[in-house]
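Just passing along the structure, written as structure tokens.
For this depiction, one protein chain was excluded, whereas all remaining protein chains were kept in their positions.
Moving on to chain A:
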Amino acid sequence: MQKTLSESKRCSPITVKSLPVRSNHGPAALQSPSNRAEQRSCPQWRRANMALMELASLEKSLGFKKANKYSTQGNNKSVQFDPGGDRKSMQRDEEGRYLEMLQQTPILQSNKGAPLIGLVTIASHLVQEAAQPELLGRTAEQRAVVRQWLEYRVTQLDGCPKEDIRSILKELNQYLEDKVYLAGSDFTLADILLYYGVHHIMADLSVQEKEQHMNLSRWFDHIQHYPGIRQHLPLVVVLRNRLYTGGHH
């Protein structure tokens, strides 16, 4: 009765190696040596740093002249990432203690009022500030789709256990089968943040695995070559001609 199970049906196999701790998330110049040492022992801190770099990159691609200041709090190590170069001590607001728990959530201090908390919220705010609201979607429907993928990024993709990566790749790949961008035919913020979020996974895939997720790879390659988007991230090589033509094996 027992059939040869694994011999028969299975999803495209992927081995994702050493995902939780990768060291090359950004140009080394941005980090002091001591920072790098800390990163290895503290992956959450590293994620925090990633979010900050993402926001800095996003600002650049949106054409901001002067960088905003962000902070995250966590692990008793207050982190400040200030690409503009002028460092100021971080101000703790009233929720400081609680926010310490949140660890990798970025905070935008602005002079206009209360600080903004959360990657998606800040990124959406920046897009508005830059007067490019079309990046959030042109219609209510499209905005909903964009919001959905932004939420997917922070709830499903970030901090996902190693075992789930395979199914996330599969989902994205299948979703992108008939789409140029996540929101259909228009480039949006969802593409930018999902690209940032999925970069470290894509960088770890073998050529064959990338080929197995052809739609995702195609989209990823497209986004990383989109003017001004890649910024702090290294280029991931995606081959355009197929090596493994065998189909199933």
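To be clear about the criterion, a contact is a pair of C-beta atoms (placed from the backbone, for glycine too) under 8 Å apart; a residue touches a chain by one contact, two chains touch by 3 or more; residues count from 1.
One rule holds in what follows: contacts and distances are computed from a predicted model.
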From "U3 small nucleolar RNA-associated protein 15 homolog", "WD repeat-containing protein 75", "Methionine--tRNA ligase, cytoplasmic" or "Transmembrane emp24 domain-containing protein 7", the hidden chain's UniProt protein name: "Methionine--tRNA ligase, cytoplasmic"
Contacting the left-out chain in the complete assembly, out of A:Y152, A:Y181 or A:Y196: A:Y152
Among A:I117, A:A130, A:V180 or A:A203, the residue in touch with the chain that has been omitted: A:I117
Chain A, residues in touch with the chain not shown (by the definition above): 1-11, 13-15, 20-21, 41, 43-44, 75, 94-95, 98, 101-105, 116-121, 124-125, 140-141, 143-145, 147-148, 151-152, 154-155, 158-164, 166-167, 170-171, 174-175, 177, 184, 208, 243-249
